[in-house]
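In this view, the complex is presented without one of its protein chains, the others remaining in place.
This part shows chain A:
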């Protein structure tokens, strides 16, 4: 057990250093002086540029900058952006918005995706089945900003039933549209998985037995088949959470949600090295820690992998 933990933690450390360094180096390599670009086309006095460059240590070599940054990181300091705002505080504010968005999308994928899959299986090879197949796949093919903007125009402008943008209305109202847009892209896979799983299960012995005992078809499908069939699809959905976070990043821009994606996008545009690395580091940490926790949970649950 100790060996498993030790191995995983070592992996975590290597990935952490590798990824933060690569990202830092990439931001460092971006062409152009971020300070000069701060004011757009307007001039900044040369003395102002020099002072700001010194303040943010922009003239130091890459390794010096990187290790100074790491040093700060280990004391819990994520650095500041070029407006002097602490990056750590910005990430703390943005992170919940992204997480709520991703989990809302996830919930919609589960309910709608499983539902569509079940219907498709029960009505297999009819026009209903084919319609579900075609529409979910077509939806996947449309670019996300087209779907997003169309949804805004329909629900927000034409019908005025949901907010166009922003998180002012709070959860769930403000998150329905953006979450639905993200969920749309997972529906095809989830519903197909569910469909084939339901079809498999319908042919199982236990279904025949249940029917033979006199249970109604509705009860057999609604209770036994649904529950057993959902496992593969739910499994897929769980691994899909990472993708959902990624999708959230794009959708946040369209729906003006102040999450991680918005923050990251703005930071890359203005060459805010500390912010980009800070956000990426925070994301990486979350994924690494989650996966270690999951593995440990496995080890605790399953004696077979508690090998030495």
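Everything below uses one rule, namely that a contact is a pair of C-beta atoms (placed from the backbone, for glycine too) under 8 Å apart; a residue touches a chain by one contact, two chains touch by 3 or more; residues count from 1.
Methods note: contacts and distances are computed from a predicted model.
Trainee: Given the options "Glycine oxidase ThiO", "ABC transporter substrate-binding protein", "NADH-quinone oxidoreductase subunit K" or "Protein-arginine kinase", say which is the protein name UniProt records for the missing chain.
Mentor: "ABC transporter substrate-binding protein"
Trainee: For the full complex, which residue in A:119, A:164 or A:204 touches the chain that was left out?
Mentor: A:164
Trainee: Among A:23, A:147 or A:174, which residue is in contact with the omitted chain in the full complex?
Mentor: That would be A:174, which touches the missing chain.
Trainee: For the chain that's not shown, point to the residue among A:140, A:209 or A:235 touching it.
Mentor: A:235
Trainee: Please pick, from A:39, A:63 or A:134, the residue that touches the omitted chain in the full complex.
Mentor: A:39
Trainee: What residue numbers in chain A mark contact with the hidden partner chain?
Mentor: 30-34, 36-45, 47-48, 51-52, 55, 83-85, 89-90, 93-97, 99-100, 103, 149, 152-153, 156-157, 160, 163-171, 174-175, 231-232, 234-239, 241, 252-256, 258, 262-263, 265-266, 269-271, 290-291, 293-295, 297-298, 301-302, 305
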